[in-house]
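Of the protein chains in this complex, one is absent; all others appear in place.
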Amino acid sequence: MLAKDNWKVYTYGLENAEELEKIKNVQITTLEEAIKPVEFVVSGIPFTSNGVYVNSPFSKKKITVNEVIKQANGKCFIAGGIDQKIRDKSNQENVKIIDILKREEFTILNTISTAEGAIQIAMEETSRTLHGSKILILGFGRIGKILAKMLSGIGAKVYCEARKNEDFAWIKAYGYELIQLNKIKNSLHQFDVIINTIPSLILTKEYLKKINMECIIIDVASLPGGVDKEFAKQIGIRVISALSLPGKVAPVTSAEIIKETIYNILEEMKN
Amino acid sequence: MLAKDNWKVYTYGLENAEELEKIKNVQITTLEEAIKPVEFVVSGIPFTSNGVYVNSPFSKKKITVNEVIKQANGKCFIAGGIDQKIRDKSNQENVKIIDILKREEFTILNTISTAEGAIQIAMEETSRTLHGSKILILGFGRIGKILAKMLSGIGAKVYCEARKNEDFAWIKAYGYELIQLNKIKNSLHQFDVIINTIPSLILTKEYLKKINMECIIIDVASLPGGVDKEFAKQIGIRVISALSLPGKVAPVTSAEIIKETIYNILEEMKN
Amino acid sequence: MLAKDNWKVYTYGLENAEELEKIKNVQITTLEEAIKPVEFVVSGIPFTSNGVYVNSPFSKKKITVNEVIKQANGKCFIAGGIDQKIRDKSNQENVKIIDILKREEFTILNTISTAEGAIQIAMEETSRTLHGSKILILGFGRIGKILAKMLSGIGAKVYCEARKNEDFAWIKAYGYELIQLNKIKNSLHQFDVIINTIPSLILTKEYLKKINMECIIIDVASLPGGVDKEFAKQIGIRVISALSLPGKVAPVTSAEIIKETIYNILEEMKN
Partner (left out) sequence: MLAKDNWKVYTYGLENAEELEKIKNVQITTLEEAIKPVEFVVSGIPFTSNGVYVNSPFSKKKITVNEVIKQANGKCFIAGGIDQKIRDKSNQENVKIIDILKREEFTILNTISTAEGAIQIAMEETSRTLHGSKILILGFGRIGKILAKMLSGIGAKVYCEARKNEDFAWIKAYGYELIQLNKIKNSLHQFDVIINTIPSLILTKEYLKKINMECIIIDVASLPGGVDKEFAKQIGIRVISALSLPGKVAPVTSAEIIKETIYNILEEMKN
């Protein structure tokens, strides 16, 4: 995409992505030669899973975090999920680190993909239409807001759980049904689908017992998620853990979002 | 569902649907014993595929149309897709025939499932979010209207093709983009998804050549559909024939719609 | 507007619309000189109120229907609300009559203005926000459909009354609350606003008694409307007759709709 926009792109560690060879403006080369001529170095999201090696699913090489940071001396380095240790090292090497996962616009645009992915799963896993179904969304943060809008847009009956007076007001303003967490127990039986977005245990044994056996739970919160999955399994309630949806259900859109965020970063650095 | 609503239900030809045995109010019996005590006889949609045998996927028996109609003498008989020959026979046997496929409310409610099924397929088959995608709907009949509403509800950019000034006005009133069929050629390249609802050849060779190679076409129109599928394959454009979506993607909702339609029929016969 | 689109426009009977003098392409002249050079003659909506004189609010002259039709010999004549007597006369004079009020697209586009006008009145006449108010729409024809969409779009709780199974299905598909006319009595007390679109007496004494005293009724149906206005007044319920809304609340949009309809007519006559 960057090459198509007429940037000169140097790559390293993508040798298995064979279609790259045919693209104009793309140069496949060594780490050193790739970084030397550029101003910006872009790597994966997440950058590394173990702190030692760079995530490089399109390469058989083992690329270490240390060698990348060292080569990036004096450059701006953009990747996702960069911990304090790597930041410290980057400071030493005079590398300007930008963690894309901390960019608000990236997170918001990604929630669109997450919400749509959760809706796709709900469509696939239920034997009813979402239109007309009663769907409870746990949590009214970014994902909860977009999910509510989309689900209500295809005709589901949307119930939003929240805990703050401020969120109650927004839920009313947007026209969804409000369910306060402390009164949720008595209404749990009515839902066809429950989507959890809260990254802490919310659907405990006590709550799971109240849920309709036909209901499915989709948990999009990061691990360990918000559902007592073991107990749910025990009593026969289906729980689907849906993580990293953007890359799975809409990889092209994900790439576009990353590209747009990079452009925002470039724009800001010019000013 | 009928049994749950406290109707007394007699069944024949469903012996492979084992869960029926355990349901209160359901009696599994012979054809004769099943029909004798009842006022209404309900059969499949479609009732028969070849004019000779009744569709009975949950039975190993061969049940003939003739024996069913004969037994139904004096009763009201509800099924789907009943041709003139069976109607004539029914008249002779004094059977009051009601073709559920001719009921407007049944058709409308079914289009919700069809539309949602088409959206599910579009989500599964594309590598972008529908949100933000440009989607063309060919035909502004029942399915076209519901599709437009749902797709726009999840944030797609919806373009509706139509040919009548009257439809142009509704499309404007509902806030979609209008594309007139005679001007469609020059705008076909921009779409990410095209959904056809028109049951006659509309995407000819000439039009297919204008379509973006990344675009997918979903054809929900009844056979032979509206796309020159052979040519599309030849030039590498993906076409997905999506038929009988309601039963596939939302069987429970489909059954509920049939039930509601039956209740409407009962209500009307009382008056 | 036509002159701005570069048509040559001749006018007669608009001498009080002074701004016309300054517009390029507009010629103010006599009836005879105005009609002679043109292919299309456009007059008012309605064309005449009494069958004798043409409606001409921007003129002090008395213009008769007869002289206009006579002059229009051999031309195409577009106006609104043309009765059989005038049609017969036109046939004699070889005038091709087109009644714009019979054009479906004109009617649909006009309902947008009517619906928006009714919403404006509801906003002005109530001391609550429409957002969150319970609003009943009587009739699910063109105006009912657009009203439901718009009111639900600004966050009102929309209830639609209908009488046909087919309409019930559309109401469900679009996600509004359904109220069947024969069950309406017990739910009438809950509404903040009732908008009637049915041109026959529907809110009788019996029904009016059930309505909340704070409720206002807006009647957009053509006279005599659907409300027993005398009885409503007697018991203190506010009824607002809202007729000819498009011209009142959005005259420019109304003119644009007429222009677009004329263009559609021109287009059709070419083919």
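Letters A, B and C name the chains as they come in the text, with residue numbers starting at 1 for each one.
Please note the rule applied: contacts are C-beta pairs under 8 Å (C-beta built on N, C-alpha and C of every residue); 3 or more make two chains touch, one makes a residue touch a chain.
All of these numbers come straight from a predicted model, not from anything done at the bench.
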(message) Please identify which residue in C:113, C:165, C:196 or C:261 touches the non-displayed chain.
(response) C:113
(request) Write down which of C:16, C:49 or C:129 is the residue touching the left-out chain. (result) C:129
(message) Looking at the full complex, which residue from A:2, A:112, A:136 or A:237 touches the chain that isn't shown here?
(response) A:112
(request) Could you list which residues of subunit B touch the chain missing from the display? (result) 131-132, 155, 172-173, 175
(message) For review purposes, identify every residue of subunit C that touches the missing chain, sorted by number.
(response) 112-113, 116, 119-120, 123-124, 126-132, 149-150, 152-155, 249-253
(request) Pick out the residues on subunit A that sit against the missing chain. (result) 103-106, 108-109, 111-112, 146, 149, 165-166, 168-170, 172-174, 264
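The working rule: only the chains that are shown with their structure count from here on.
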(message) With a Cα-based fit, what is the angle in degrees between subunit A and its identical partner subunit C, given to the nearest 5?
(response) 180
(request) Compute the distance, rounded to whole Å, between the mean C-alpha positions of subunit A and subunit C. (result) 50
(request) Spell out, as numbers or ranges, the residues of subunit B touching 2 or more other chains. (result) 112, 149
